[in-house]
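Just passing along the structure, written as structure tokens.
Apart from one protein chain that is not included, each protein chain of the complex appears where it belongs.
What follows is subunit A.
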Amino acid sequence: MLSVENMVVPMDSSDLSGTLTLAPGRRVAVLGPSGAGKSTFLDALAGFRGLKVGQIRWSGEDLTSLPPDQRPVSILFQDSNLFPHLSIFRNLTLALRPGGRAASPQDRLRIEGALKRVGLEGMGDRKPGSLSGGQQSRAALARVMLQARPIILLDEPFSALGPALKAEMLALVKEVAGNVGALVIMVTHDPADASSFAEDVVLVAENKVHLPVATAAFFANPPEAYREYVGVAAEK
């Protein structure tokens, strides 16, 4: 159980606050107007931003003061998910061997397995720059898969991909997360992504992280704050 208690995170203009719990293995979409603090919320969970007040716990363990590299969290960023000067294989080895050592034979098997799962079989020697955008996303997903941490955060990593490719990636995330049994929290702008992928929706608006609502219920009866943000755009 990921529980966020009385969280207050400082932002540029105002503070972001919220209290909520999310169950392991759920897929959660974080929706809301830009600048409302969706990425700030993710940063707070990942440990890139400290809390002013409050606590973050994962199955009883207090994460609040842990640095990012000690949290049970893996994260996909908008970009820079792979080191461009290292081969895909070397990048993935780092997920298993963060001390920088070479891959053991077992590691090798696991990495090749992960590459196969994301459809990049035989591309381990390539550098990220020689792959297409979709392939780079797949390689980054393979990284998250190998990290095998119980919480996966997605900070709009697929926003640069076309709709078809994005749907494909989301399906892959679903599969990967399902295998690991991980809680996935995904920031998105696109209601379609949220309804196809997520079981719950968390609205971030008006300096507040709202309580999770089941996706179908959320879109059937959107809260006022969400209607304002989408509604104005829809009327145009």
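Keep this in mind: a contact is a pair of C-beta atoms (placed from the backbone, for glycine too) under 8 Å apart; a residue touches a chain by one contact, two chains touch by 3 or more; residues count from 1.
The working rule: contacts and distances are computed from a predicted model.
Hidden chain, UniProt protein name from the list "AzlD domain-containing protein", "Asparagine synthase", "Sulfate transport system permease protein CysW" or "MMPL family transporter": "Sulfate transport system permease protein CysW". Contact with the chain that does not appear here is found for just one residue of A:Val73, A:Leu154 or A:Val209, A:Val73. Of the candidate positions A:Ala95, A:Val118, A:Leu154 or A:Ala177, contact with the unshown chain belongs to A:Ala95.
Only one of the listed residues, A:Asn81, A:Gln136 or A:Thr188, touches the absent chain: A:Asn81.
Remark: the residues of subunit A touching the chain excluded from display are 46-48, 67-70, 73-75, 77, 80-86, 90, 94-95, 98-100, 143, 147.
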